[in-house]
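Scroll down for the structure; my scribbles are underneath it.
Apart from one protein chain that is not included, each protein chain of the complex appears where it belongs.
For chain A:
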C-alpha cells in the first residue's frame, strides 16, 4: 500500500518538474507570420442580417440592408514600443463584402513576428494611389470594377457602399436607398481609422492572430452626424446619396464605425 502512496507522490513531483520546465516562454521572436483581419458587419448591437432584418435608427427610420461593401486599404500595425509595420502598398487593398465569405476576412502574410497593439487602415483608396493613374492600380482596378466599386476611372473608386430599402414616419412605403462615398469635386473622402487591440496580437511563425473588427453600420447615417434618408428621398424615387455635402459628414461617421471586439491568438 505504501508503494502506491509513494508512486502518487512521485507522479505529483514529476508533473511539477515537467511543468516548471515547460514554462520557459521567453521565446525568441523571429521570422514572419500572418494576421487575419475579420470585418464583421453589425447594426448597433445586432449582427447584420441582409435583406430581412429591419434596423431602426434614432430618427425612426427602418433600414433593410441588401448590400454592404467597402474598400479597406493601407494597413499598418503598431507594436507596444510605438514602432510600426506598414503592410506593402502593392497588396494592401481589399474589398469587404457582407455577401461573400471572401469579403469578410483578409489574411495578411509576411508580417514580422512581434506583439502588435494597434491596427490602422483606410476606408477607400488614398489620393496618392489614385493619382498614379489607371496603369498604376495593378490588379486592384479590375477587382474593384468587378465588385462594382468603381464609377469610372475619372470619377474614381467607390470607397463605401450601403444599399437597401427604408421606411420612415414620413415614407411609409419601402423605398430604395443607396449611399456611395468617394471623391467629389471638393472632397476626397478617404479616411483612416486607428484601432487599439484589446489583446495584443502575437504574430509568430506558428501563431496567426485573428483581429475581429466590428463594423457598426448604424453609424453611417446615425453616428456623430445624423442624416435622414427621408430628407434625401428626391421625388419619392429613393434616397440616393452619392455626392454633395453629405459625403464628407458620412465619411466622418464612417471613421467612427469600427472597433476591435477581440483578438484570437491561435
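In this text, a residue touches a chain if its C-beta (ideal position, glycine included) is under 8 Å from a C-beta of that chain, and two chains touch if they have at least 3 such contacts; residues count from 1.
In the analysis below, contacts and distances are computed from a predicted model.
Missing chain, UniProt protein name, picked from "Transport permease protein", "Polysulfide reductase NrfD", "MBL fold metallo-hydrolase" or "Outer membrane beta-barrel porin/alpha-amylase": "Outer membrane beta-barrel porin/alpha-amylase". The residue touching the chain not shown here, chosen from A:45, A:154 or A:234, is A:45.
Considering the whole complex, the residue from A:71, A:202 or A:250 that touches the absent chain is A:202.
Taking the complete complex into account, A:261 is the one of A:110, A:139, A:196 or A:261 that touches the chain left out. Those residues of chain A that touch the chain absent from the view are 1-2, 4-5, 8-9, 11-12, 15-16, 18-19, 22-23, 25, 40, 42, 44-47, 49, 53, 198-200, 202, 207, 212, 214, 261-262, 264-266.
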